[in-house]
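First, the structure itself, so that you have it in front of you.
Yeah, one chain of the complex is gone here, protein chain that is, but the others are all in their spots.
Naming follows writing order (A, B and C), and every chain is counted from residue 1.
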Amino acid sequence: MDAHTAAPDAELVQLITPEGVRVENPTYSPLVAGLTADDLRGFYRDMVLVRSFDAEATSLQRQGELALWAQCLGQEAAQIGSGRALAPHDFVFPAYREHGVALTRGLDLRKILHLFRGYKHGGWDPAEHNFHLYTLVIGSHSLHATGYAMGVQRDGNVGTGDPARDTAVVAYFGDGATSQGDVSEALTFSAVNNAPVVFFCQNNQWAISVPTARQSIVPIANRAPGFGVPSVRVDGNDVLAVHAVMLEALERARSGAGPSFIEAFTYRMGAHTTSDDPTRYRTAAEEDYWRARDPIDRLRTHLVNEGLVDDAFFEALQAEADELAEATRTYCRGLGEPPATEMFEHIYSVPHPLVAEERAWFEEYEESFLPEGGAS
Amino acid sequence: MDAHTAAPDAELVQLITPEGVRVENPTYSPLVAGLTADDLRGFYRDMVLVRSFDAEATSLQRQGELALWAQCLGQEAAQIGSGRALAPHDFVFPAYREHGVALTRGLDLRKILHLFRGYKHGGWDPAEHNFHLYTLVIGSHSLHATGYAMGVQRDGNVGTGDPARDTAVVAYFGDGATSQGDVSEALTFSAVNNAPVVFFCQNNQWAISVPTARQSIVPIANRAPGFGVPSVRVDGNDVLAVHAVMLEALERARSGAGPSFIEAFTYRMGAHTTSDDPTRYRTAAEEDYWRARDPIDRLRTHLVNEGLVDDAFFEALQAEADELAEATRTYCRGLGEPPATEMFEHIYSVPHPLVAEERAWFEEYEESFLPEGGAS
Amino acid sequence: MTEAPAKTPKVPMAKAITMGLRRAMEADPKVLLMGEDIGALGGVFRVTDGLLKDFGPDRVVDTPLAESGILGTAIGLAMRGYRPVCEIQFDGFIFPAFDQITTQLAKMTFRSHGLLQMPVVIRVPYGGGIGAVEHHSESPEALFAHTAGLRIVSPSNPADAFAMIQQAIASPDPVMFFEPKSRYWDKAELDTDVPADTSAHAIEVSLHSARVVRAGTDLTIAAYGPTVTTALAAAESAAAEGRSIEVIDLRSISPIDFDTLTASVQRTGRLVVAHEAPVFFGSGAEIAARVTERCFFALEAPVLRVGGFHAPYPPANIEEEYLPNLDRLLDAVDRALAY
Partner (left out) sequence: MTEAPAKTPKVPMAKAITMGLRRAMEADPKVLLMGEDIGALGGVFRVTDGLLKDFGPDRVVDTPLAESGILGTAIGLAMRGYRPVCEIQFDGFIFPAFDQITTQLAKMTFRSHGLLQMPVVIRVPYGGGIGAVEHHSESPEALFAHTAGLRIVSPSNPADAFAMIQQAIASPDPVMFFEPKSRYWDKAELDTDVPADTSAHAIEVSLHSARVVRAGTDLTIAAYGPTVTTALAAAESAAAEGRSIEVIDLRSISPIDFDTLTASVQRTGRLVVAHEAPVFFGSGAEIAARVTERCFFALEAPVLRVGGFHAPYPPANIEEEYLPNLDRLLDAVDRALAY
């Protein structure tokens, strides 16, 4: 087994072991001490729901309904654990597989299909859930998050002590993204501005076919302190630990103490996208190793061992998950195609003569194909 | 006095105090133990010569002979101490004020005027002294150095143990440059490739008008370890300490142990360039403070105290410095202008129809201005 | 060019932009400036001089030395409701920000189906003729005009600079504002106390309208930014030889006001386009192609282009020969008239 598949080192923050056993951590346990059984069941529910959605989208792609799909399979704990720490008025800049975070924000997940179907580039209103559009260009949005956070500072929404007001901004990206100059620049800009931003890096150990060792020879979390941004490495398959470190980082941001960097060490259990073929670059043994460390199983074991769940819970959840999958399928199949003239819309906010001219030409041209007399 | 003008902290490697007193450092003193009095006088000579050249170029700019001049005033120890550690077959990528390094490479300094006069963009043959052209676009050349070092690796010129063969590559840049994404990417590429490159950052505390604190809230040297590149902070006004840390870093590169990062903490005693007006952004008190810590004075005091120099030495050196200034002045005034057709040369290495067409047009056009019958 | 009461002071373009920024900042607290050395130094051209003192470091932000970082954070600020005005120190240093401009800034409104507006201005001192070293004299406007979602303008005189910068800042679309640095010190009478018209109409129409700055009948010269003055000089010089040349200041490179341009060419039948950027794939190509399409039967000569050669901007010693100077323009005028 390669070095990068070795079990995470002891320095990972962990609150539930892979065996489902709760462990104490003097810094982080207190942060999640207030969580109720309901909260834990909620974590579990979100993880199961997004996995169901993710699986359905994957199969929709196989059926030709989507152009592409990027699975979050295996990263549910990292996403739900962090997403559930957010306040509604916090603002999130996702990359492109943050379906779990989307769920915690309250986004109708089906809207994510718009992008992957080739139906729209965006697909939702970023303001509705303070959840920005997906960004496919690796790393770019880390700077947008930093700038947004600088705006939050200027609005005076940092360090007031009013939880309804103090606002954090989060950028999600992968291990590969940390090599992009933009991400380093985001660390610089956030640090010198003391901006209320959290950089949440899901180190899923692969950037398509490239292992993390080709991006960094030291742990990714080491990167940030060199810019003056404190960082932490957390077991990304431990939803509770992720939740705890995220709470800490968000609090730091909101209180005015500045940016943080979280490396959530996890594993991309699926292919990079449906276009990818991981058998070319990683072993079945590695995949098996990580399948055995499935983040959902871990929480399930914990919940069962603690007697916090019963059959009814699982059954109801399964029904909910099936329903989501069904609704996703139906929605996707019903999407149809947007009118071609959409390509002329919203290029600018202000009317633009060239766009108007090309649109007029196009509409006339399209009409020329209508059966004679068919044009209205 | 602002934070950034405070005396360098105790963690700076120092071998000669500002008072000119030699101090012991268990790691670095041994590296320079073999230096002779001649070597030390050589350091001093280089520093004085380049300062004379620099002053002459500055005055040539004032006289309208140069479009611009970027002084290295105050950074002589950083440049000479590091430059004198290089082997002839090492390769250097300078920024734009490395006149001291140029001197140690054996470059005819007067060729530097070409660029600043607007006479040529380059001005010398990079291969002649393994000294690349100046790069004005901040940070870009850090990647070129890294790529060049990757080439050195492929040539098998690393870790052979043969000092005539093992080769290091050096990129010089400033504190401001560390904010550019390219420099971070260079750290990444060098680390994952274990490339034989040394990043030599002259932290002269200013990027034009912007203090280092606006680029990084932690010492610049902290940056590199987060990428897996070891770093050291050295008193950049202590030529001996700079020399020692540079020897160490070069040896690491050549031996195959990989890249290093040096932060030489120094001060830009002059303006950013002759176009700049430092009175707008820094105090006279700050400038005075650093003038009192002049790197040349420090070595002079040391040499005098140790009885390693006499009046004859200083007189001969002054004569040499005056001669260099004189030769610089004469050379510059004699440069004239290149023929306008140079702009059509070397755009490509292979003949190019558009260039040929435009050149032919231009030559005909120019001839049309000659007095009738005057064209040959 | 503009008649004004004798008491109106003469203002150089650089100062006109300073005053335009000041008016915009006074008018809208969401306007902020970002860039390298724009604070205490006031920018290397002193365009932001005095603004830090009056508006404070939250609104006049000295950024770290990273152009992608400047543009990327400006996009985030715009998403949060601010109107960042970014200064790129010199033309040749805009390229590290190319990705953020082309892929993010230009597309955000489209990607979000109009839900996100991007009121970001990018000020770029550009062009040559000032005897500068490498990378300080380039004209990269064509490299941005190809990309939909951006608006690109370039004033040629202080009055336009003053008005257009305010309109650019008021625009909900991103505007690249190319400042011809060789004209920074050209003066004109200008009352900078009265803020510019930043109505919707001004942003849609005035900001992007070409202007006939000299009427003529034999040939049209289209210019923008630094070449407008040269074009006017060429027209003056040609007039001495009995040729009547119309000069159009395009003012906007994206969109281009083809209506004004073609109306002129329909009358004159001849067009010369002048810009400092290389001719190959430059603005003149688009103008020539589209004007020819629109005025095919009116054209007596092909549209001729005068601009930089297919070469990197040369050393300052020989830049005069590279630039579309008066003689080069007159030569093209002669050639066009010879058809």
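Basically, a contact is a pair of C-beta atoms (placed from the backbone, for glycine too) under 8 Å apart; a residue touches a chain by one contact, two chains touch by 3 or more.
Small disclaimer: the values here were computed from a predicted structure and weren't measured.
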Touched by the hidden chain, restricted to displayed chains: A, B, C
Residue among B:133, B:170 or B:201 that touches the chain left out of view: B:133
From B:55, B:87 or B:347, residue that would touch the chain that is not displayed: B:347
Among A:76, A:90 or A:182, the residue in touch with the chain that has been omitted: A:182
Among B:42, B:147 or B:256, residue touching the chain not depicted: B:147
Candidate in contact with the missing chain, chosen from C:135, C:187, C:211 or C:267: C:135
Interface residues of chain B (partner: the chain not displayed): 120-122, 125-127, 132-133, 137, 140, 142-155, 181-182, 185-186, 188-189, 192, 345-355
Where the missing chain touches chain C, by residue: 68, 92, 95-96, 98-99, 102-103, 106-107, 110-111, 134-135, 142-143, 145-149, 254, 277-278, 280-286, 288-290, 292-293, 296, 301-305, 309-312, 339
Sites on chain A contacted by the missing partner chain, in the whole complex: 67-68, 115-121, 136-139, 176-177, 179-182, 207-210, 214-215, 275, 277, 280-281, 337-340, 342-344, 347, 352, 354-355, 358, 362, 365-366, 368-369
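Just so we're on the same page, only the chains that are shown with their structure count from here on.
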Separation of chain B from chain C, taking each centre as the mean of its C-alpha atoms, in whole Å: 36
Chain A and chain B: spacing of chain centres that average the CA atoms, whole Å: 45
Junction residues of chain C - those touching two or more other chains: 63-64, 66, 68-69, 96
Junction residues of chain A, two or more chains touched: 181-182, 185, 188, 192
